[in-house]
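Note that this is a trimmed complex: some chains were dropped, and none of the rest were shifted.
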Amino acid sequence: MPFVNIKITKEQKPATPEQKQQLIEGATKLLQDVLGKNPQTTVVVIDEVETDNWGIGAKSVSEIRKKDTL
Amino acid sequence: MPFVNIKITKEQKPATPEQKQQLIEGATKLLQDVLGKNPQTTVVVIDEVETDNWGIGAKSVSEIRKKDTL
């Protein structure tokens, strides 16, 4: 019955449906392995966030990516 | 003053503005009826999540929907 929310930035090469399926499987299995939670009722929701809308170290990821390319 | 967040999958026929208005009214009324909360300051936020990004039973809803159609 757990609920898992995974927030990631939406990069130029966004996560594929296959990768999202792997995240869903992996998170569900983790809760089953560690706490014995029933995988049938485990819910996983993935949020993809624009790089303008995600900040770390007081800078948006868009700004950080610009500097990486210099 | 309550805050209600409703997460639903974004289906091929997504929820209409009228249905969303009904969810907002219904959730606000529920908090008023059960706990006497002031409807004027109750906030409701609806998140619509792509079916690739929602998993249950270790499968994405996109995968589950495919099998339903077979």
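The chains carry the letters A and B, assigned in the order they are written, with residues numbered from 1 in each.
Here, a residue touches a chain if its C-beta (ideal position, glycine included) is under 8 Å from a C-beta of that chain, and two chains touch if they have at least 3 such contacts.
Values in this document were obtained by computation on a predicted structure and should not be read as measured data.
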Total copies in the full complex, given that 2 are placed here:
6
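FYI, only the chains that are shown with their structure count from here on.
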Quick check: how many Å separate the C-alpha centres of chain A and chain B?
20
For the chain B and chain A complex, residues of the former touching the latter:
7, 49, 52-60, 62-63
In their complex, what parts of chain A are in touch with chain B?
17, 20-21, 23-25, 27-29, 39-48
